[in-house]
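Note sheet for the following structure.
Of the protein chains in this complex, one is absent; all others appear in place.
Which chain is which? They are A and B, in the order written, and residues in each are numbered from 1.
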Amino acid sequence: MKKQSVRRGLAVAVALGASVALAACSSGSAAPQGAGVSGADYSGPAVTISFWNGWTGGAAPVLVPKLVDQFNKEHKNIVVKNNPLQWGDIAAKMPLAVKAGKGPDVAVAHGDDIATYAAQGLLLKGDDIVKSLGYQASDFPDGLMDAGNYGGTQYGIPWSVTPMGLYVNNDVLKAAGLDPANIPTDKDSYMKALAALKTAGVQGEWVDGYVFTGTFEFESLLWQFGGDLFNDGVTKATFNSDAGVQALTHMTDVIKAGYSPENVAQDGNINALVSSKTAFNWNGVWQTTNTALDKVDWAATAVPQIGTEKAVWSSSTHWMFMNNKGQDKNKTAAAATFVKWMNEHSSGWAETGELPANNKVRNDPALLEKYPNLKPFLDELPYAHYETSAPGISNAMATITTAVNEAVLGKKTPKEALDDAAAKADQLLKQNKAQYGG
Amino acid sequence: MTATNIDRRSRLRRASPRVLLYTALVLIALTIVVPLVWILLTSFKTDFDAISSPANPFPSPFTLEAYKTLASGQQPIFRWFLNSMAAATLQTMIILITASAGAYALARLDFWGKRVVFGAIVSTLLVPPVIFLIPNYLIVQNLGWLDTILAVTVPGAAGAFGIFFLRQFFLGLPSEIEEAARVDGAGDFRIFLQIVLPLSKPALATLAVLSFLGNWNDFLWPIYVLLSPENLTLQPGLSILQGAYSTHYGIIMAGAVIASVPVLILFTLAQRQIVESVASSGVKG
Partner (left out) sequence: MTLPPRRTSCSSRTKPSTVANLAPIVPALRSPRLRRAGGNRRTGIAYVFLAPFLVLFGVFVLAPAVYGLWISLHNWNPLLPNQPFVGLDNYIQLFTPGSLTSGDFWESMSATGIFTVASVPLLLVVPLAVASLLNQKIKGGTVFRAIFFAPYVLGVAVIGVIWKYLLDPQVGVVNHVLGAFGLPDNTPWTVDVPWAWISLVGVTVWWTLGFNTVILLAGLKGISPELYDAASMDGAGVWKKFTNVTLPGLRPVMMFVTTVTILASANMFGQSYLLTKGGPGNQTRTAIMYIADQGLSQNQMGAASAMSYVLFAFLAVISVINFRLQREKSN
């Protein structure tokens, strides 16, 4: 505080505020990370727990409150308060909220956020509850348990996976003289279909430069060409490799050839599919519950293989228990009971347009009988790639979207855009390492 | 050529600029009204309709689905409206009370340290609010005010503008009544409450309107200090609604309509007072 007193002359009435400033100076200390979540059922006094999730679209806004109501009815001593927020808002608000003791007791996050939260000391250990649920890594698609693991401790409990697929407007295909039963599966047939659509006056795929869904398409293609986002230790960006340049060049070529309009807005591609202006849209499984598609004769299929191998982007969601400043143990125990209950009632989850992460639940034939649209997405999972997990990774991931945006809008060549982004990402990774360690 | 003919011609000549004038005003008014009406109509569209035929303002079919979805309470937009009303009202009250009392001292009393205090207040008038963003976030967090109405009312009431504005106004009040009251034995509290405040109603009203609008419009700060959906104010709430319902344009526009209609009704009722308060801000003081 010595340096502060040097600066005393700067303000006239600083004395009034100094006590607050001093108190605030000491605020940075992280909460202990040792605490864990028990797997036992909660039987203590009545508590209200807060639950944050990003399930705001599709059927989730109907289903989640229904499940929460049912849980609340079955548990006299627990009230779960459902707080749906945008995923982006959750990521932006969670850390500071938890530090201030104002975060949720339990939340759902994307796979790439868990390591960050764990490194920031925001999470409680979930090993016990994972054990009591009887979950093994082999119960989930490869790598999913790992995404929720940080420093050898399990913090996240896998819940759902959300791969990308190819959405097709059958009417548009038919009008262009293409057969909806014969949807392209590789680069050749895909480009031919786009060329045929162009002849018929249709721009067959609208390529955008936003997270939803240009970034996801780019990442799918990057993996298809054999590349990866980062090196193994996540110390260096590798998305500007040849594979990355090929991936992004494919996207800009689609635009250059006139198969896609220029300057597509965010969500412009799915809107074009809905209004029958385009035939194909690379989009996430969550669009299967988009009610605007009800009016359209549509189908979904695996994304075509443009590169040298099969690959597709997928995200995942995970349960996690928050280590709020002054976290109430009873609330955490109640939250664990809630998460266990949700896992036991996950069979209906596909109604939200997300695939249950648990293999047993997902591979139950009853699921496809009820939701036949999900079949291609299930079939893709063996070669799905999940987001990179490392503390602070989201800032480096954001540079990818900037690169895709700049290339798609013709501001930079794919290579320039990716190189610039990778240079930036490398700096950010270095900063992340310095701040959060390994 | 008769006199009436001349009259008519000169009237015509005079009329044409007036026609132009009204045409211009009506055109500007239309650029404001038409988009708002279009939004209202879009809020009655289905998602499919909003996406596939944006050029047709009229919903086909007409549906109240969007309003039903919002009323179901997934995003508590009515709550946000009440929160905004409460926050704007509370902040306005804090500003009126603290600024008027402080301004009274600065304008009507002589005291030790007056120039220093006034200098400190005036010097912060020029400081852009972004300076306070991060430290005030930490201060509010340490006070335990995150996610409460205090976070979006109290720090915002600390600005120098209100006290500066009222001081200038109080300086212009005649001192004769005050001196007479003092002779009659009135103390400062009585003079402040019974003489200065009643004489300052127009200035207080102007400050109230500006404070209310300022808080109502606040966007960045509540995005970060309000956390739970039920505690949000309207501006950050609407931004969340946009993200949550990305391509459900009917719902987003219905949200915009719900957020706008009560304000527009209030504005219509009080428009003369509001507009004149703002108008006077540049001239008086």
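FYI, contacts are C-beta pairs under 8 Å (C-beta built on N, C-alpha and C of every residue); 3 or more make two chains touch, one makes a residue touch a chain.
Predicted model, so just to flag it, every value in this text is computed and none were measured.
> Over the full complex, note down every shown chain the hidden chain is touching.
Taking every chain of the complex into account, the missing one touches A, B.
> Tell me which residue among B:87, B:163, B:204 or B:226 touches the hidden chain in the full complex.
Of these options, the touching residue for the absent chain is B:163.
> List the residues of chain A that touch the chain left out of this view.
Residues touching the hidden chain, for chain A, are 3-4, 7, 10-18, 20-21, 24-25, 27-30, 91-92, 95-96, 99, 120-122, 206, 209-210, 261-266, 268, 271-272, 275, 395, 402, 405-406, 409, 411, 424, 427-428, 431, 435-436.
> Please output the residues of chain B touching the missing chain, sorted low to high.
Output for chain B: 18, 21-22, 24-25, 28-29, 31-33, 35-36, 38-39, 42, 50-51, 54-55, 57, 91, 94-95, 97-99, 101-102, 104-115, 117-122, 124-140, 154-165, 168, 171, 175, 178-179, 182, 188, 192, 206-207, 210-211, 213-221, 224-225, 234-239, 241-242, 249, 252-253, 255-256, 259-260, 263-264, 267-268, 271-272, 274-276, 278-285.
FYI, only the chains that are shown with their structure count from here on.
> CA centre of chain A versus CA centre of chain B: separation in Å?
Chain centroid spacing, chain A to chain B, equals 38 Å.
> Can you list the chain A residues touching chain B in their complex?
By the definition above, chain A touches chain B via 11-13, 17, 20-21, 23-24, 27, 50, 56-57, 61, 65, 83-86, 88-89, 92-93, 96-97, 99-103, 212, 266-267, 270-271, 274-276, 290-292, 294-296.
> Using the touch definition from the top, list the residues of chain B that touch chain A in their complex.
It is residues 46-48, 51-53, 69, 72, 74-75, 116-117, 119-120, 135, 137-139, 141-144, 146-147, 224, 227-230, 240, 243-248 of chain B that touch chain A.
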